[in-house]
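Omission of a single protein chain aside, the complex is shown with its protein chains in their original locations.
Here the chain labels run A and B in written order, and each chain numbers its own residues starting at 1.
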Amino acid sequence: MPKHDVAVVGIGQTKFRSKRRDVNIPEMIYEAVKMALDDAQMEPKDVDAILIGNMDHFEGINFSEMWCGIDATPGYLKPVVKIATGGTTGSSLGICGYYNIASGIYKNVLVVGWEKLNEGGATTGIITAFDPVWERPSLAGALGPLALMANIYAAKYGITSEQAAKVTVKNRSNAANNPFAHLQMPNITLEYVMNSQMISYPLRLHDCCPQSEGACALIYANEEETKKITDNPAWFKGVSTAHYYTFGTDDIMYDLPTATIASKKIYKKVGIQDPIKELDVAEIYEPTSWSELSWTEALGFAEQGGGGKLLDEGITQMSGELPVNPSGGVLSTNPIGATALVRFAEAVIQVMGRGGKRQVPDVETALGMGFGGSLWTELAIFGKDPNPLR
Amino acid sequence: MDKVAIVGCTQTKYEAEKIDLTISELVFEVVKKLHNELGIINDDVGCVITSSNDFNDGRTIANMAVQDAVGSVRKSESRVSGDGAFAYVYGAMRILSGEYDTVMVVSHGKCSEGNQFLINNSIFDPFYQRHLGLDQISSAGLMANIYMTKYGISEEHAAQVVVKNRKNAINNPFAHLQKEVSISDVLNSPMLAYPLKELDFPPYSDGAVAMLLTNEQNAKKYTDTPVWLRGYGSCTDAYYLGHRTMTDLIGLEFAAKEAYKMAEIKNPVKDLDVAEVFEAFSTHELMIYEALGFCGKGEGGKFIDNGETQMSGSIPINPSGGVLSSNVGMANGLVRVAEVVLQIMDRAEKRQISDAKTGLVYGMNGICSQGNCVLIFGGE
Partner (left out) sequence: MGKKEKEFQIKWKTDLPYKYSIGKLAVKYFEELKENKKIMGSKCPKCGKVHMPPRAVCADCLVEMTVNDMVELSSRGTLDGFTVVNYPFIDPTTGGMRPFPYGYGIFKLDGADTYMMHFVDETDHTKFKIGQRVEAVFKEKREGNLGDIPYFKIIRDESEE
């Protein structure tokens, strides 16, 4: 148990779109910040500290938090710090916020993740993540390695393109119930996905996530402050992180070892022995449809190679025993600096019962996942109280 | 406040261009040294917090490059994209939460790999400021000009800071520049951004620093002289240069007040034995004296005239030589922490301030003290 319990008491998201030409960066972030402050009925001056997450290179602004922290959040004369870890930025941010409160240093904290990556060169930005000597000359951004992972996974377990396509159909039709999601496709069909262009075998266009612009803000508070703010918070039950080698190809990672390591750590901490039964909903970070199949295995929802069967049996559908990505997931919305934080936000929304049309009934325990970097995983489990299950 | 201790720290020698080392090798050097000094293995480290900056390293997700070197495979590692002092704070939070027994905090800077002017120019927003070509040099010139004019600070006052720090650096085996300069050397160096000249500014250095943090129960396992966090304050000033009070470091003042309150420091000059501050240019250090409450507003020049901040003075500032002697990019704040730790542990050798029990660290983010972190450390 941490020193202080941590709850999420306010949530804000922008409506994610491919291009938000109507606002500049601070204006866009402010939309989410204002929504979160209003949600928590908090005055800007009452915020103790601010954490911001964003990848500098994607918009070409160094120390972007020095600008946005002041212009878009109540950062003036307050602590402002940036956490930036690539795809896991949102979850690293979410987890840093947890330690800000759990340590007792601050009683509340505003956590904001954002990306406006169509203003800059996101693909060029991503390529600089790779080693300039060994990897950059030959790699083609994030999709090449993800395609390789999908290819190996498919070959090893005999997973078909059709099974992967079903993930996109599930997630993008789920997204139609989520007013914030970028790609909402209530009438999406299997044929639509399977007929889309082959981007990098075996990934088709609609097996891949979009590039979205937007921001997500969460407000956390300790147990005393939470009582004053809301009687419907969502509590952190635990967080975990696992990293891996610098070079992504040091190990064949179609089955995401870091997700296995991080999930074992967090299930032990929170007292989960049977994730399918004891988790009520999971928001996982699936950059491609194939990833969701593979990573439900790594997270312990299915045995190795059983991801396709899990989906076919309907367990991860909205009506199933463990709905995965009722919000539409990353396949529907991907503003890189915010994406993982949106997973936390959506898990929290489910626990609070505020999911509207995408609400899963009777959610007590929800999982949020972040993924990125050289195949790292970060997890958080939320619930109606901060205690472990057993 | 619960206790969090630093039980060991290591630094590389800071140099102009460590051309034969990759960033991974640079960081591995301090990590390995730290493990060896403390007699620990990788499994003894609970998690790692690093600090680095994508623009500085020329790499998105710059912390990807150091995973192997910090031993974070299968562990938790997180990166603060900012000055190392802020990474220390996050590391301390992880200990104070009770969830980790040991946290390693690592920061590095390899200024030689990038173009510092373009990198700093990119901090300015692309709508109103960037096209003016503002960077760390020109904005410092503006701040120095306004400050010196308002309070009647002379160029000699500024030069005294450089002379003091460069002389102190000779006693620091890690420092990059280890050669004395005179007042006239400083005054005669080429003008870079009026009124600041070349020697009013720091060099650009490569290097890395690492330290191990632990809790009260475990501190004595590693050292007889753990260094405890006694106070912390953090505050951000306005972003646009035109919104700042260019004559006073308001953000630093606020942060210091918070830290002093937490550490129960009533009279900073008396209660502190040593301070390591991030002085980005000469007059900056004078402004820092005032913001930290060592002297009154506008009295920074008088304060250095009186010799109070010399090694033998009432509040020695930057016995390590400061940033003016070794400018390691994002690692600067963490280097300041390491130097205060060495002082309190009585391991600062030739630069030791006798009987140093309480020290202050100032780490800075952004341009001209926009982001400020003040830490107060104490011995047993």
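The criterion applied here is as follows: contacts are C-beta pairs under 8 Å (C-beta built on N, C-alpha and C of every residue); 3 or more make two chains touch, one makes a residue touch a chain.
Please read these numbers as outputs of a predicted model, since none were measured by experiment.
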{"item": "Hidden partner chain, touching residue among B:Y14, B:F55 or B:Y222", "value": "B:F55"}
{"item": "Residue touching the undisplayed chain, where the options are A:V111, A:L148 or A:M369", "value": "A:L148"}
{"item": "Contacts of chain B with the absent chain, listed as residue ranges", "value": "18-25, 28, 31-32, 35, 41-42, 55, 58, 67-69, 71, 73, 110, 112-115, 118-119, 122, 126-127, 130"}
{"item": "Missing-partner contacts on chain A, residue numbers", "value": "21-22, 60, 123-124, 127, 132-141, 143-145, 147-152, 155, 197-203, 245-247, 249-252, 254"}
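FYI, only the chains that are shown with their structure count from here on.
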{"item": "Contacting residues of chain B [partner chain A, same complex]", "value": "1-2, 24, 47, 53-55, 58-61, 63-69, 72-82, 86, 89-90, 92-99, 119-120, 122-123, 125-127, 232, 234-239, 250-251, 254, 365-367, 370-371, 373"}
{"item": "Chain B-touching residues of chain A, taken from the complex the two chains share", "value": "1-4, 24, 49, 55-58, 60-63, 65-67, 69-71, 75-86, 92, 95-96, 99-100, 102-105, 125-126, 128-129, 131-132, 240-246, 258, 261, 372-374"}
